[in-house]
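With one protein chain held back, the other chains of the complex are shown just where they sit.
In this document, chain identifiers A, B and C correspond to the written order of the chains, with residue numbering beginning at 1 in each.
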Amino acid sequence: MTTPIVYASAGVAMLCIALFGFLTARHVLRRILALNIVGSGVFMMLVALAARPDPPDPIPHALVMTGIVVGVCVTALALALLRRMFADEGSARLPEDREFG
Amino acid sequence: MTTAAWMEALLAAPLAGAVIALISGRRAAALVGVVTAFATAAASIALAFAVSRSGVLRYAVGGWGRPLGIDLYVDGLAAVMVAITGVVGACISVCAAGYFAPKPTHADLPSDKHDRAWLYWPLWLMLWGGMNALYLSADLFNIYVTQELIGLSGIGLIALAGGSAISAALRYLLLALAGSLLYIVGVELLYAGYATLDLQQLRDRIDANPSTFAAAALMTAGLLAKSALFPLHFWLPPAHGHAPVPVSAALSALVIKTGFYLVVRLWLHVLPGLAWAHLATLLGVLGAAAVFWGGVQALMQERLKMMVAYSTVAQVGYLFMLFPVASVPEALPGALLLAASHAAAKAALFMCAGSVLAVYGHDRIRSINGIGTRMPLTAVAFALSGISLIGLPPSGGFAGKWLLISAAFAAGAWWWAAIIVLGGLLSAVYLLRALAFAFLEPPIAGFGRAPWGMEATSLVLAFIAVGLNFAARPLSELLNAGAG
Amino acid sequence: MTADAAALDILLAVLLVFLVWRLLTLSDLFKATILFIVFGLLLSLAWVRLRAPDVALAEAAIGSGVTGALVLDALRRLGAHGAVDEARPLRLNLARLSGGLLVACLGAILLWSVLSLPAGWRGLSAEAMAAMPHSGVTNPVTASLLNFRSHDTLLEIAVLMLAVLGVWTLDAEPKPSAEPAGPILDLLVRILLPLMVVVAGYLLWAGGHAPGGAFQGAAVLAAGGILLHLARPFYLGNHVIIRLVIGFGFAVFLAIGVMLVVGGGRFLEFPSRHAGTLILVVEAAATISIALILLALFVGNVREGAGRDAP
Partner (left out) sequence: MAVLDWLSMALVGAGTLFFIAGSIGLLRLPDVMTRLHALTKADNVGLGLIVLGLSLQTSGPMEVVRLLLVWALALLTSSCACYLVAHATLQARRETGHDS
C-alpha cells in the first residue's frame, strides 16, 4: 500500500517544483521542460491512484497515455515556434522577458 | 433526423472536412472548407431546433455509457453555444474564402505566405470540430482533449500570419498548456474523490471537502487563463491583434467563449452544491476590472485591430459578471445573449478592420479618414456592431445587458448594474473615437479596392448582432427546454 | 511488501524529485536536457513499479525518447548562443515569493488529498474488468484507449495531426549543415531499421493482449525514421503522399466510427464480435500515421533550397 503513496507524493513534489520553475524561468526552452515535468507530476499522481486497487484501474492509464501523446504534440509545436522566433528575433525569450538578466 | 443524429453530424462533419481538406491540399481545400462550414452550420441550427422540441439528450459514444465510457450531453446551454459557433463560423468561413484566396490581396498576409494559406482550412475545421466536441461533451477528461484540439489549431492559425504573431502564438501556447495542466490536476482530484469523470455523476456525488474545493479552484484558474479574464488577459491582445483577420475573428468571437462556457458548466451545473458565494463575487469583481481595464486600453490603442482585441478583454468581463447574480433566472439568458451578440459583433468588427487594412494598407486609427464615403458597407457594419457592443437599443448587446441589469436589481446588487452601464459608456467612447476619424475627416485619395466578400460578411454579422435584440425569449425557452 | 522494495521506491522517488530540481536550476540548458531525458527513463521505471507497463513503454518511447530527441534537436538549431540562459531559475526574490507561497499551498492541498484517500479506493477497475469480455481485446489499457474511451483517442490522433499542420504553417528553417555519415553507420542502419520495423509490428500486434499498442509501435517506427534521417538527412515537405499518410489513421478511425452509425449503431460503438478486428485495423492505420507524424515533427519544416538564413 505504501508504493502508491510514495510515488504520489513524489508526483506532488515534482509538480510544485516544476510549476514554480515555469513561473520563474525566462528561457522558453526551460519553460517547456518545466511544463513537461508538471505534466509528469500530474500523471504520476494519476498512475499512483490507479495502482491502489488490484488489478490496477486501467482508466487512469489510458488518460495518462493520452496525456503523454498530447504533451509531445504541444512540445513539438512549441519548440518549432521557439526556433522560428529565435531565427526571426535572435532571442529565445518572449519579448516581455528580454530586458533584464 | 433526431437529436442524436445531429450530434453525430456536428462531431464528424468538421473533423471529416478537416482531414479531406488536408489531403486535397491547396487546390480544393477552400471548396471543401466552405461546403463543410455550411453543412456544419445547418446541423448546428437543426440541433437547436431538435433540442427545443424534444429536450435534453444523453448519448453514449461507443455504447459503454458512464462512468466507463464517454457520454455526450446536449441541453439548451450546449445547443445555444453550438448554434452561435455554427452561424458565426459559417460567416467567418465565407470571409476566409476571400482572404486566403491564392491571389495576394491583403497587406497583413505577406505574399510568400500564400503557398501555405490553404493550411487555414484543415486547421479551422479542426478548431470548429473541437469546439463542437467541447460543447457536447459530458466527460471531464474528454473536455481536456477537446481543449487541446482547440488550443493547438488556434496556435497554428495564429502562426499563419508569421512575423510578430510567432511570439504571440508561443506565449498563448505556454499559457494554454499551463492552464490545461491546472485543469488536469483538478480532474485528477475529482477522479480520486468520486471515481467518475462524468459531469452529471459528479453533480450527484459531490460533497464539500477541501479536495473538491481545490479541484474546482484549479480547474477554474486554468479556464480563466484560457478565457483571458483580467488579470490573465495579457496574452490575448497580441495573439488576436496579430493573427490573420478571419483567425482573429474566430478566436475573439468563438474560442474565448469555450472557457466561459466551461466555467458556467462547472459552477452552475456540476458544483451548485458547493458554497461558492465568495468565489462568485471574486469572478464578478475580476469581470468588472476587465471591463474598465480593457476599455481604457482599447481607448489608448493606435491600431484598429489592437483596439478591437482589447475590446474583447472588456467584453469577457461582462460575461463573468453573470456569476454574482447567477441565482436570478434572467442572468444566464442575459449572459448568453451577450455572448452571442459579442460573437457576431466582434467577428464583424475584425472583418471591418480587415477591410480597412486591405483598402488602406494599414489600420492606424488616426489615418483611416473617409471610410464612410469610400467603404459605406464597412462603415455601416462598423456602426451597427458598435451599437451592439455599446449596448444601445435595438441590439443583442442591449437585450443581453438589459437582462443582466434586471438580474442585478432582482438580486439586490445595483452596483453590478452600474458597472455594466459605465462599461457601456467606456466602449461608446473608444468606438466613437474610431468612427469619428472614419466619418468626420474628409476622404483621401488612392489605395486599394474593398474586398466585397469580407465587407458583405461583416454587414451580415452586424445585422445578426442587432437582430439578436429579439432573441431573448426564444433563448430563454431553449434554455428551459434543456433544464431537465 | 518487502523492505528492500520500499527502499527502492523511496530512492527512486527522491532521485526523480532531485533530478527535477537540478534540471530546473542548471544554467547550462544542454545539461538540463540530458537530465530531462534521464528523468524520463527513470520515470518509466516508476511506472513499472506502479504496475503500469503500458504507460512505461509509452513514456520511454514517446515521453522521454521522442521528446528528448526533439528538445536536443531544438538546442542544436538554436546554437551555442541560443542555449545560454543567464537567468538564475528558482532563485527566490520578493516578487517570486507570492508565487512560491501559492505553489506551496497547492502542494500542501495535493499532499493532503493523496494521504486522505481511503485505503479501499477502487476507481473503475471493477467496471472495466466486467466490460473486458465485450471489448474485443484482453489488455485492459488497450480496451480503455480504443474501446471504452475511443472518442478521446480519436481526438488525440487529431491533435497529433494538428501539431504537424502547425509546424507546416511556419516559415521554412535554414537547412542544417549535416553531411551524410559514413559507411559504418549505413551498415548499422541497414541492420537496425528492419529490426525496428519488426519490433514496431510486434508492439502493435501485442497491444491486444499484452503491454504495447499503436502509440508505442509508432514511436519505435518513428525512431527508425529519425535514425535514418541522422544517417542520411532527408526532407519531407508536404506532398500529397505525405499528407495522405498523415491523415490516413485519423480518416480510417473516423470512417469506421461513422460507418457504425450508418449501420444502425452508435458513433464508435464496436460490435462485440468484430471489436478485436476493428481495433486492430484502427491501430494499424494509426501506427503508420503516427510514426510519420512524429518523424515530420522531428524533421521540421526544412525544405531543400527554401531555407532562409538566420540573422
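The rule we apply is simple: a residue touches a chain if its C-beta (ideal position, glycine included) is under 8 Å from a C-beta of that chain, and two chains touch if they have at least 3 such contacts.
Please read these numbers as outputs of a predicted model, since none were measured by experiment.
Participant: Given that one chain is not shown, what are the shown chains it touches?
Facilitator: C
Participant: Which residue, C:Leu227, C:Ile242 or C:Ala284, contacts the hidden chain when the whole complex is considered?
Facilitator: Touches the omitted chain: C:Leu227.
Participant: Just one of C:Leu45, C:Val84, C:Leu192 or C:Val281 touches the chain that is missing; which is it?
Facilitator: With C:Leu45, C:Val84, C:Leu192 or C:Val281 as choices, the missing chain is touched by C:Leu192.
Participant: Using the touch definition from the top, which of C:Leu94, C:Ile184 or C:Val262 touches the missing chain?
Facilitator: Of the candidates C:Leu94, C:Ile184 or C:Val262, C:Ile184 is in touch with the missing chain.
Participant: Quickly run down the residues of chain C that touch the omitted chain.
Facilitator: With respect to the unshown chain, the touching residues of chain C are 80, 177-179, 181-182, 184-185, 188-189, 191-192, 195, 227, 230-231.
Basically, only the chains that are shown with their structure count from here on.
Participant: Take each protein chain as a node, join two nodes whenever their chains touch, and name the resulting shape: line, ring, star, complete or other.
Facilitator: Here the contact pattern is complete, since every chain touches every other one.
Participant: At what distance in angstrom does the C-alpha mean of chain B lie from that of chain A?
Facilitator: Those two chain centres are 28 Å apart.
Participant: State, to the nearest whole Å, the distance from the C-alpha centre of chain B to the C-alpha centre of chain C.
Facilitator: Spacing between the chain centres: roughly 31 Å.
Participant: Can you work out the whole-Å distance between the CA centroids of chain A and chain C?
Facilitator: Centre-to-centre distance between chain A and chain C: 12 Å.
Participant: Of all the residues in chain A, which ones touch at least 2 other chains?
Facilitator: 15, 32, 45, 49, 59-60, 63, 66, 70, 73-74, 77, 81-82, 84, 88
Participant: Give the residues of chain C that touch two or more other chains, as numbers and ranges in rising order.
Facilitator: Counting only residues that touch two or more other chains, chain C contributes 106, 110, 117, 121-124, 128, 148-149, 152, 156, 159, 162-163, 166, 170-171.
Participant: Quick check: in the complex, which residue numbers of chain A touch chain B?
Facilitator: 15, 22, 28, 31-32, 35, 38-39, 42, 45-46, 49, 59-60, 63, 66-67, 70, 73-74, 77-78, 81-82, 84-85, 88-89, 94-95
Participant: Considering only the defined contacts, which chain C positions touch chain A in the complex?
Facilitator: 1, 5-6, 9-10, 13-14, 16-17, 20-21, 23-24, 29, 32-33, 36, 39-40, 43, 46-47, 49-52, 54-55, 58-59, 62-63, 66-67, 70-71, 73-75, 77-78, 82-83, 85-87, 89-91, 96, 99-100, 103-104, 106-107, 110-111, 114-115, 117, 119, 121-126, 128-129, 140-141, 143-145, 148-149, 152-153, 156, 159-160, 162-163, 166-167, 170-171, 173-174, 215, 294, 297-298, 300-301, 308, 310-311
Participant: Name, in rising order, each residue of chain C that touches chain B in their complex.
Facilitator: Of all residues in chain C, those touching chain B are 106, 109-110, 112-113, 116-117, 121-124, 127-128, 131, 147-152, 155-156, 158-159, 161-163, 165-166, 168-171, 238, 240, 243-244, 246-247, 250-251, 254, 257-258, 261, 265-270.
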